[in-house]
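With one protein chain removed, the remaining protein chains of the complex are shown where they sit.
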Amino acid sequence: MADDAYARQGFGQTLGLGRRPALLVVDFINGFADPAMFGGGNIRDAILATRPVLEACRRHRLPIAFTRIVYAEDGSDAGLWCQKAPRLRELTEAAPASHIVAELAPLPTERIVTKTQASAFFATDLAPWLVHQGVDTVVVTGCTTSGCVRATVVDAMSWNFRPIVLGDCVGDRAIGPHEANLFDMGQKYADLMLAADFLDALDRLPATAAAAR
Amino acid sequence: MADDAYARQGFGQTLGLGRRPALLVVDFINGFADPAMFGGGNIRDAILATRPVLEACRRHRLPIAFTRIVYAEDGSDAGLWCQKAPRLRELTEAAPASHIVAELAPLPTERIVTKTQASAFFATDLAPWLVHQGVDTVVVTGCTTSGCVRATVVDAMSWNFRPIVLGDCVGDRAIGPHEANLFDMGQKYADLMLAADFLDALDRLPATAAAAR
Amino acid sequence: MADDAYARQGFGQTLGLGRRPALLVVDFINGFADPAMFGGGNIRDAILATRPVLEACRRHRLPIAFTRIVYAEDGSDAGLWCQKAPRLRELTEAAPASHIVAELAPLPTERIVTKTQASAFFATDLAPWLVHQGVDTVVVTGCTTSGCVRATVVDAMSWNFRPIVLGDCVGDRAIGPHEANLFDMGQKYADLMLAADFLDALDRLPATAAAAR
Partner (left out) sequence: MADDAYARQGFGQTLGLGRRPALLVVDFINGFADPAMFGGGNIRDAILATRPVLEACRRHRLPIAFTRIVYAEDGSDAGLWCQKAPRLRELTEAAPASHIVAELAPLPTERIVTKTQASAFFATDLAPWLVHQGVDTVVVTGCTTSGCVRATVVDAMSWNFRPIVLGDCVGDRAIGPHEANLFDMGQKYADLMLAADFLDALDRLPATAAAAR
């Protein structure tokens, strides 16, 4: 029924993969992989599904960025969000919880963006870095679907970087919010693709997409 | 079940009303009140529930801002979002659909922020205007819950303005996304209140909250 | 002497024209062309020197944007800057002073960005619009050199859009600040070119620079 309204009102059109995509891996850090901290649900599955995507993007020499949430040890940069969800403050540089999961360890020259808010674009240099890389599309994997992924995707759309969400490479601590946010993003803020379909599309990208700048 | 994980992980704490709130009325424009365009669901109810809130905020002389989506007649400022949801481009200055509903008509000196993206903070002067008003809390009404309200609330949190969402004063074209997004916001990005409770709290605010700057 | 320190410390390297430049015409509005309001100095000369540049960019089908300063008639969006320089508030939509000078009248589909602060990037959608246009270089003309041009150029650099300032197409109400700011920009934030040299370079740009997106 809801879908009827969305279709009738023209939502859910396709953006398409642009000329030059970047891969963005959002907050796949130990603390979000651990059900005892911020994890649970299908996050582990999404981490595993991201591995071949990461490898393919490296092979195609696409720009790749990872995000982490990191707060100062002394809490001097903690704001209201840490009041709403106090355990966020445990994500300090010294805490293993703030580091990227071993399965997706960044290579030495890959970009790591640290952030203190949900969106990877907020108060970071992600947008100017994407400009510098000549990127027009942001392929998003990570967690949580209803949190940092959603916030990042909405901002990517506002910044006019085509957001592509790989539905099996994003995860959440609970399935209800995961699915509800995939629906919202697919209708309004992103194209939804499965990892396998993205890998196929990647092989058809012209060579100019590679990091030849 | 999902709620269990959220509670166990410490989400959903209370922010509280700050010292000086502003009222933000998001996109209650004709096009979103009209089921034949972008409306439907409980949007009409939310408009009606916002009327006493707007009147009370005026009585308490709080800063008040309204948002509208407005694109240039020639489409020169239309970006990817207008590709995902093409009817957005109909919201031009000349189109009645882009104007605020008669029930909530702004007074001559109230602030109207025009925007082209979901968040009222994106590429607008809303944040610096709130700084200029000395505001620490943003009370949000408007539509849609799963769209511009959600995007605005996430940004308000990131900007460290306490977001308070009046649950009966926000609406959406479909109830599923409305409820899913209220859940997300209540757990992670905002305090949820009912209009009646906010009106009570407003009467207990110290006089210093008024626009005496 | 000062120049010695700059050279020794490695400032003033060349950025070069990128693959796809846009032209940005900053605040060539009647109020800044009028010595009785905000004008004077070499602003008139800069307007005249911008004409052939604008025509050439149109011929090459480059993205073109103009900026204007515009405040609400009721002053509701006036902030601290209007306290520092109170006559800014006269630049309302209704005032001829806020409109672009006749010599450089925009064509119907050219982008006009309205702003309330010095930088054309601040609280506007200029950066996401440039992303949408696939631009990597911003060629800047306008006024004043020590005001909105300088602020815009510093932001363009931060956003990783190559700033090229056409030295004879920017002007200021007084020559001292004009020259001091050209020096700062040339050393730290932009390449300086003369209009004639830019026109030559434009003719050598590959056809892919044109607005073929």
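When the chains are written out, they are named A, B and C in that same order, and each has its own residue count from 1.
Throughout what follows, contacts are C-beta pairs under 8 Å (C-beta built on N, C-alpha and C of every residue); 3 or more make two chains touch, one makes a residue touch a chain.
The model shown is predicted, which means the values in this text are computed figures rather than measured ones.
Colleague: Among the chains you can see, which ones touch the chain that has been omitted?
Modeller: Computed over the complete complex, the missing chain touches A, B, C.
Colleague: Specify the residue from the set B:A95, B:V131, B:I175 or B:A201 that touches the hidden chain.
Modeller: Within the whole complex, the residue contacting the unshown chain is B:V131.
Colleague: Among the options A:R44, A:H60, A:R89 or A:R111, which residue touches the chain absent from this view?
Modeller: A:R111
Colleague: I need the residue numbers on chain B that touch the omitted chain, in ascending order.
Modeller: 127-132, 134, 136, 158-161
Colleague: Mind listing the chain C residues that contact the chain we can't see here?
Modeller: 1-2, 5-6, 9-13, 15, 35, 37-38, 40-41, 79-81, 83-87, 117-119, 122-123, 146-147, 150-151, 154-155, 157-158, 160-162, 173-177, 180-181, 183-184, 188-189
Colleague: Considering the entire assembly, which residues of chain A contact the chain that has been omitted?
Modeller: With respect to the unshown chain, the touching residues of chain A are 72, 74, 76-77, 79-80, 108-112, 116-117, 123-125, 128-129, 132.
Heads up, the rule we're going with is that only the chains that are shown with their structure count from here on.
Colleague: Do the two copies chain B and chain C share over half of their interface residue numbers, or under half; same or different?
Modeller: Because over half of the interface numbers appear in both copies, chain C and chain B meet with the same residues.
Colleague: For chain B and chain C, let me know how many angstrom lie between their CA-based centres, rounded off.
Modeller: About 34 Å, centre to centre.
Colleague: What residues in chain C touch two or more of the other chains?
Modeller: Residues 127-129, 132.
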